[in-house]
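Complex shown without one protein chain; remaining protein chains in place.
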């Protein structure tokens, strides 16, 4: 990055202002980037407008005004709509612009998207994130970036306004693949934690002693520490909603099917997540999988 | 503990000199305890004898000489044999002595054992450990102690010669239950880690980038750090042998059955562990579960 | 069977008068065998006494009076108690007598039992049955007989008073193994039937059209025909109680573990059965597994 780059910050357009997009665009603003935002329900843009963001009237208007367009939405359908729907951003892409998809989508969708974007000339970076609500707010996300390496490195300062680390994953599609990998592990560990604690409780152990044991040894990890409070209090405010984990788990299992990869534990996790959604807990946090285990336990 | 206790260290008898028992009794020796050892195959005692341990001719001889008898063997059958077999330790127990079982056995076995021990008058402490070969060597095990709380506290210095922390788990049986809880989580996380990495590899990701992603975020934990080298090198020297994990997983699933506790993920882990044993990998490390996932993957 | 056999019928002692034992001993009486019965709760013997059975005061009294002692109880514990408990039948066994265990127990229990029986000199036949309440009443059970082949053939007329066919399974233990085999298939098919019908219902199909499709094709079988009424009416009167299927599924999974046999579907069935028991449906029919699938379905 030259000195000029440092003064002439990229004009950023941010599509999608949900649990993740709102704090991420706020962090871009705080880092001094000019940011224009768009969301299907425009009220969600208000806090960002107060922080200095511009409000675009359509995805295309946003894409026209920005050098770097970022999307952070809930899946392939929402993404397709923003890019290729009425007044979609895709119509304003050209070879001077960069498009960074940070949404979780299956690798196949990303590769399909790359083919669709190719005729526009836009530089496409596939860069989903590892981390949920709090790391998004703290700017400590891990950015799983795939695509042209020189362009990713050029944009690293911008990416690091939202995260603490950029992992280079390979060609376009591999960012999405890395996201599937890490979310598979998230789901496995969250469900495993919930299942083990439910087992221990039914066996008469106290939550406190179990957590003490986990936290004192080699299984201790940040996620368990963060989620333990939910499990102790039996309240599950959404940092990563169960319905999103369920959607991601389905992407993972579908991707595994295409690859021929065995995911026997992963598909059990999908089953458990789906049970939670079926019970009406989809908007609660992923840690509400503890309620699924309770639902499967003897009625006391 | 009186001042006298502090100077007059307990005479310890240690039954079972496997992967765990050998370093644990060595640490007791290093801490200054007089230790007498016994093992079914006496050659295993040699290194400890060199460190100053006495060698007992039978479990009963050991129990006669010791104040505190510790057992660290591979399961309920081995334990029964040492206690109640020919020249078994049980025959020398009385109300002046303490028996600490540190072996992994199901809670039901521990409660049965407590009933069998009651007529001898011995104080029974149920204290399995969390941690494998290296923490046993380093004296950083977590001791999951259950039984009379005053006695556990009195013996804490002795326990802390082998570990870094004592977690009080409740009445006798709850140490074993806590061990089941933590080993369920160990199995779930190890299998999950292996499954996710195998999935990622089949999807074209590099091991290095995947590990970097895991280690940078909230899923990072000591166990993954320790086991990553095995997975990278595809060699699995046993710190915690797969056959022992399989045995523990069976205890867990059996205990869950008695409790009515749902362990859908746990029983899948048992299935995967058992596949590994069936392939002849039972003596390799638990991380060899990675080989099970490969065995289930497309032939390349 | 010679003319002499026809006139000199074996004196039969029948231990255990539950869902199965009552109609089985009634069929022995109808076939002209002198039958003495014993049950822990003696009121259950009344209908049989009316049919001409003698009532024994204890298992031992029964075993003294009978040539052929049959047991049909709920598992290894009940069996142990009748044989070796106070006034147990085992105390009256000798080399003039035959003991036929028709209860479902794991092969290992049967082999252990054979060792325990050996000193008494009794001829031991391991002969569980395939079939539930109605076939027991109709005398159309399949007898899965293992042990000395000449003795089984000699007793075939007696066995065929209770069933329609005797399958020779091999040495003692293999009758129990065959029972595990066939009950694994029962569990798999019942759970599969319930899962598929629940899936179809959620997809908008009518039960009638689904059953019509099944019954017209190569999946049509007697069990589906018999159980369909329960599923249509959503009432589950016990022919084979879910709690007994759960117990058998546990024996199967335990036996598979000992054998190293993969039973990934079987252990899922055990999980589903157990969920039903946890919900309080253990005394309903095995077909109540349909309620488990509903419990896991979206709340309507």
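By letter and in written order, the chains are A, B and C; residue numbering begins at 1 in each of them.
As a working rule, a contact is a pair of C-beta atoms (placed from the backbone, for glycine too) under 8 Å apart; a residue touches a chain by one contact, two chains touch by 3 or more.
Because the structure is predicted, anything quoted here is derived from the model rather than measured.
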{"item": "Which of C:49, C:229 or C:259 contacts the chain that the document leaves out", "value": "C:259"}
{"item": "Candidates C:180, C:228 or C:288 - the one touching the absent chain", "value": "C:180"}
{"item": "Contact partner of the left-out chain, one of C:155, C:214 or C:286", "value": "C:214"}
{"item": "Absent chain, residues of subunit A that touch it", "value": "250, 253-254, 257, 260, 262, 264, 267-268, 270-271, 274-275, 277-278"}
{"item": "Interface with the undisplayed chain - residues on subunit C", "value": "107, 130-131, 135, 142, 144, 164-165, 167-170, 174, 177-178, 180-182, 184-186, 188-189, 191-193, 195-200, 202-206, 209-210, 212-214, 216-223, 226, 252, 255-256, 259-266, 268-269, 271-272, 293, 296-298"}
{"item": "Absent-chain interface as seen on subunit B, which is shown", "value": "264, 275, 278-280, 295-299"}
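Keep in mind that, in the parts below, only the chains that are shown with their structure count from here on.
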{"item": "CA centroid of subunit A to CA centroid of subunit C, Å", "value": "54"}
{"item": "Mean-CA-position distance for subunit B and subunit A (Å)", "value": "39"}
{"item": "Where subunit A touches two or more other chains, by residue", "value": "264, 296-298"}
